[in-house]
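Apart from one protein chain that is not included, each protein chain of the complex appears where it belongs.
As written, the chains take the letters A, B and C, and residue 1 is the first residue of each chain.
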Amino acid sequence: MTSLENQIRNSARKFLEDGQVSCVIGYERDARGRARPAFIVKADDTERLIWDSDCSLNLVNYLHSRKSPPGKDQPIPKTAVVVRPCDVRAIQLLINEQQLKRENIKIIGITCAGTDINHQLRTECEFCQERIPLIYDVLVEPEKPVELPASQDAYADIEEMESWSSEERFDFWTKEFDRCIRCYACRQACPGCYCFECVAEQVDPHWTSIALEVPEKMFFHVMRAFHLAGRCVGCGACEAACPMNIPLGKLNRKIAKEILELFGYHTGDNSENLPPLVCFNPDERLKI
Amino acid sequence: MLEEMNILTNPNLATITGITDLATNIKLVQVQLDDPGVRKNFKYSPGQFAEVSVFGVGESPFGLASSSDRGDTIEFAVNRVGTLTEALFRLDIGDQVGVRGPLGHGFPMEDFKGNNILILGGGIGGAPLRPIIQTIFDHRKDYGKVTILWAARSPDLLVFTNEYDEWRSQPDVALHLTVDKATEGWQHDEGLITALIEKSKPSPENTITVTCGPPIMIKFAMLTLEKMGFQPKQNWVTLEAKMKCGVGKCGRCNMGGVFVCTDGPVFCFEEVKQFLESFV
Amino acid sequence: MPNQFEPKIVSFLCNWCSYAGADLAGTSRISYPQNIRIIRVPCSGRVDPLFVVKAFLDGADGVMVLGCHPGDCHYQQGNYIAQRRYSIMHRLLEFTGIESERLFVDWVSASEGKRFAEVVTAFTERVRNLGPLPLIGTKKLSKEKFQEVAS
Partner (left out) sequence: MKVTTQNKINEWLAGFLQKSVVIAPVETEGKFVYRQIEEYSQIAWDFERTDMPPKTAVFPMTEPILYIEQGSKTILKNPPLPKNKIVFGVRPCDARSMLALDALFINKEPIDPQYAHHRESVTLIGLSCPQMWDSCFCTVVGGAPNSTDGLDILITKVGDHYAVQTFTEKGTELTDKLISEEKDLAIPKPVLTENLPTLQKSGEWMELFNNIFWEELSQSCISCRACSFVCPTCRCFDVRDELTAFRPGVKEFERLRAWDSCTAAGYRRIAGGHNPRDTQNKRLRNRFYCKFAYYPDDFGPLGCVGCGRCIDACPAGINILEVITRVEQMTEREKVNG
């Protein structure tokens, strides 16, 4: 057992024993050795909690099902959640959007060395300069601090694609979306996607057909990426959830790159600033 | 070209011949099938339903509110709640729709013969019960006493108000009305249908009950009937569910292993009680 | 050329400035290409990027969004919001392989009838040169493909 896991278990146990939370959302290992979300309600079950590089979902997503009172005259349940630095930004986002209240969440923050998708380090993690969550109630620390990667261009892959011709890019995405099965796993795994009814499923107004064909799939992914403009925290849960290995994160990273360039905004820095696309500056003139 | 006898994909074309206001946001739409041969063979029993297409919008199931014995036009009630019903509201006399059916099983009217009948209708749920009332009146001697308990949220939501006089004029028929919330001038009961059941004190002896309404109303009506001594096998209900194909393929309307479309929509409550999933 | 490609262009015009500008172009008898299909909207800020993507999905080769000049918005801030949105949308479309030249956002006031005609002419020419939108190609392509597999 690694010491990180010990720390997670101990803090989870303490939160539960002290009655500070009614549930700890973390990871456990399934029969085949993969990490999967675990909902721990008993202190003795905290031994199931684990941490490794396979923990690539964003557990903040599960807080949506615990953000309102379970019944009449009942309080909002208090929950502890195991999160990476990028996941914490999603908490900031949801507090900003008045979905969550800080006092209802206990944050078990991980000092993160990066996580994998399909046994490969995520692109974001290769460049990530933020190894300690911005906010936390408990910080899980390794014996040796995580070494920061040499400061490089975090958007190198995006820039490479930008250098392609329109046609090449179009072919790239057509090929990727051909594989998409429109299962909506990306959307369902995303903490920022919490509309009651998604435009992809809305009947009235009717935005897109139910067909599982490339144009419809492209429509869905482009719209989803745009709805997350200035809201995506780059946690990679969409890519981790995708059963067809589509590099969806590239769309979000492209937008994040532009937003950083144009507005100097990085999602989740705090829970007060408005995202750039819902506010404006009368003196600014942008190239459109 | 259209393959014949393809009940799953091919609707029969029909033309709207009448639209009447039943209640606030509820209309009774009357259609006639275009093909005379199809029209002649379109026989159905009370409680069956049809999938009605508004072309370009889609298809939805509607309980048939007319009686096959009374003519070859088909009637169904439309409550403006969603996209398809909204589209139906925009149609006019002479417009074409599609009709797939008749689908599902109706009430076993033969087995009901010789019994007193207690009819409980809630809101638009009264529509699929109308053919039962019509069938009983057309064969009045075959059935015993008929009690109709008609409920709605408010007086403006009661359906078939213009037929009440005709119903009352039949021998041995009692009609009681109730609304959840009365408005000025309302002369009948106020309160839930469960209170009306208790008040009208129906005798379980030799009696069959048929109920249609929102799931929650069915649930409590059944509890009240049970309290008053009715056995589940005396009570019949017709259920609603989201459906696409209407013939047991699309998998949308199952309640446990039972499909509302093919095994229902009419069920004996004894059966419903054994469903794994709750209908509410 | 007899078979010259005629692009389909959907244009969203703000009710207060650009739509009035289009009106002025008409009443002043200034001609402009017939390729545009005008949709009147209350404000350029009302034009959800969803509309634009939907227009492309349904067969538009180009989309125009015209609003009031900065500072002139009838609702104070609509065009500023639109400006921010479309600056991002532009770049996202470009990234997915839909040439960003197919989306045109500009400001045309009620008095700029002549300018309206110029803008429309220039944009139509631009889209004509780009040719049909590949997205429709795939839509057709995948339709054919699936016709083959399905039928």
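We adopt the following convention: a residue touches a chain if its C-beta (ideal position, glycine included) is under 8 Å from a C-beta of that chain, and two chains touch if they have at least 3 such contacts.
All figures in this text were calculated on a predicted structure; none of them were measured in a lab.
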Quiz prompt | Residue among B:40, B:181, B:242 or B:273 that touches the chain left out of view | solution = B:242
Quiz item: Among A:61, A:92, A:252 or A:271, which residue is in contact with the omitted chain in the full complex?
Solution: A:61
Quiz item: So that we can see where the missing chain sits, which residues of subunit B does it touch?
Solution: 1-3, 6-11, 13, 53, 55-60, 79, 81-85, 96, 98, 214-215, 240-242, 244-245, 247-252, 254-257, 259, 276-280
Self-check item: Residue ranges of subunit A at the interface with the undisplayed chain
Solution: 30-32, 34-39, 57, 61-62, 65, 118, 175-176, 178-179, 181-185, 187-189, 197, 201, 203, 209-213, 240-245
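Here is the rule we go by: only the chains that are shown with their structure count from here on.
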Quiz item: Looking at C-alpha means, what's the farthest chain from subunit A?
Solution: B
Quiz prompt | Averaged-CA centre spacing for the pair subunit B and subunit A, given as whole angstrom | solution = 48
Quiz item: Which residues does subunit A have that touch at least 2 chains other than itself?
Solution: none
Quiz prompt | Interfacial residue positions of subunit A with respect to subunit B in the complex | solution = 203-204, 206
Quiz item: Once bound in the complex, which stretches of subunit C touch subunit A?
Solution: 49-50, 53-54, 57, 70-71, 77, 80-81, 83-99, 105, 134-136, 138-139, 142-143, 146
Self-check item: Sites on subunit A touched by subunit C in the complex
Solution: 158, 161-162, 166-174, 199, 207-208, 213-216, 218-219, 222-223, 225-226, 229, 251, 254-255, 258-259, 262-263, 276-278, 280-282, 284-288
